[in-house]
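Below you'll find the structure I mean.
For this view, one protein chain was removed and the others were kept in their places.
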Amino acid sequence: MLLLECPNCGVIAEETEFHGGGEAHLKRFGPGSSDQDFEGYLFQRENPRGVHFERWRHVTGCGKWFHAARDTVTLEVFGTYSAQTVEPPEDLLETIRAKRPGFKWRDIA
Amino acid sequence: MSDVTGPAPVSALNGAVFDGYVRIAEAPMRGMITLRGDLSSSMMRNGATKVTGCDMPGQRQISLGEDRVIAWMSPDELLVGMPLSETAEALETLAGTFTDPAFSAVDVTHARAAFTLTGEDALVREVLAKLAPVDMSPEAFPEGSFRRTRLAQVPAAFWMPEPGRAELVCFRSVAGYVFSILSDAAREDGIVGLYA
Partner (left out) sequence: MSSRLAGSGRRIDRSKKIEFSFNGRRMSGFEGDTLASALLANDQMLMGRSFKYHRPRGVVASGAEEPNALMGLGKDARFEPNQRATTQELFDGLEAESQNHWPSLEFDVGAINNSLSRFLPAGFYYKTFMGPRAFWKHVYEPIIRRSAGLGKAPKDRDADPYEHLYAHADLLVVGGGLAGLTAALEAGRLGVQVLLLEQGALWGGRAPVDGGEVAGQPVAAHIADLVAELEGLSNVTMRLRCMGAGVYDHGYVLGYERLTDHLSEKTGPRHRLWRIRARQVLVATGAIERPISFAGNDIPGVMLAGAMRDYLSDYGVSVGDRIVVVTNNDDAYRTAIAQKEAGLSVAAVIDARLAGGGALAQLAREAGIRVETGRAIAHVNGKKRVTGVAICSQAGSGAVLEEIACDAVAMSGGWSPAVHLWSHCGGKLSWDSERAMFRPDPDRAPTGADGLPFVATAGSASGALSLSEVLKDGRYAARTVVDRLGLSMPEATAPEVWEVEEIPMAPIWTMPEGATYKLRSKSWLDFQNDVKVSDVQLAAAEGFESVEHAKRYTTLGMATDQGKLSNINGLAVLSQELNVTIPEVGTTTFRPPYTPISMGSIAGEARDEGFQPLRKTPMYDWHEANGAFFEPVGHWRRPYCYPKAGESHADAVLREITAVRERVGLLDASTLGKLIVRGPDAGKFLDLIYTNMMSTLKPGRCRYGLVCDENGFLMDDGVVARLDEHSFLVHTTTGGAEHVHAHMEEWLQTEWWDLKVHVVNVTEQYAQIAVVGPQARQLLEVLGTPGISAEELPFMAWADRLVGGIPCRIYRISFSGELSYELSVPAGQGLALWTELMAAGHGFDAVPYGTEALHVLRAEKGFIMIGDETDGTIIPQDLGLNWAISKKKEDFIGKRGQMRSHFQDPDRWKLVGLETVDGSVIEDGAYILDDGQNDKGQRNMQGRITSTYYSPTLKRGIAMALLKKGPERMDEVVQVTKLAGGSVSAKVVDPVFYDKAGEKQNV
């Protein structure tokens, strides 16, 4: 069972306080978008063996959403960061590059 | 709507009490108001401190006054507490202070049930540790800490205003469940001695 640090309230808590929210940094396609874009937004997901970016909500804690960068194999958590962003922070990416040289996730590397 | 007109409000469990190795008692109703908005703003500070007389709390802290509190709930939320009879006035004060609609003050007095756990400090901590995935040791959870977490299967928040006493708040509808599991955890023959 994971331990995660909620960047909103600063607490390190066990997984049962949180709720997973799937893949991070999805770009929403609304009315006017092509079928292909809409399909990608609604259904196509990354399923990496290794570095992954995902969304979590601190459900029984502060109630806030955040992002986590995590290794799906070792379960190492590289870091958590604000939900109000469309991409991971650069310093976190530096950390991940150092630990997992050559990693690639969507167009992030 | 004002809270103090009409019949005297009743709490969820009419002040139920269980005496185990820690005493579990439903606390009398207190005024509770959720404040939402930018915590670093002067409008928020003015509103919260005006109705409580307490200092602004730090992250995951509770600021304790005589019979008033300000608890840090999330990066854009505080909970202010006061005697029940002063709730209406506090709401009025807040309505006057929060002139910007990006700030909200919402009465949640009746949405909550509150419990007081009293006993030997180590044992009060231990009873909470049976139900919440939180390190309740005095080092990890000193006076002034405020923790929103999971109590068995429901959300709850608690703090320790002084050694040997914990205050716990949960939703009103699950007051019976919470009282039951707290009482179960505090049963006379269940002492662990975890923080002894």
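For reference, chains read A and B in written order, and residue numbers begin at 1 within each chain.
Operating definition for what follows: a contact is a pair of C-beta atoms (placed from the backbone, for glycine too) under 8 Å apart; a residue touches a chain by one contact, two chains touch by 3 or more.
Since the structure is predicted, the reported quantities are computational estimates derived from the model, not experimental observations.
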item: Partners of the unshown chain among those that are drawn; value: A, B
item: Hidden partner chain, touching residue among B:S40, B:S85 or B:S173; value: B:S173
item: Residues of chain A (touch criterion as defined above) contacting the omitted chain; value: 1-4, 14, 21, 28-33, 35, 38, 42, 55, 57, 59, 63-65, 71, 74-77, 83-84, 99
item: Touch residues of chain B, complete complex, unshown partner; value: 1-3, 5-7, 9-12, 29, 34, 36-37, 76, 101-102, 104, 106-112, 126, 129-137, 140, 152-154, 171-178, 180-181, 184-185, 187, 189-190, 192, 194
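Keep this in mind: only the chains that are shown with their structure count from here on.
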item: Chain A-chain B separation of Cα centroids, rounded to whole Å; value: 32
item: Touching residues (chain side chain B, partner chain A) in the complex; value: 59-60, 73-75, 77, 133-134, 147-150, 155-156
item: Chain A to chain B touching residues, read off their complex; value: 8-11, 13-14, 16-17, 59-64
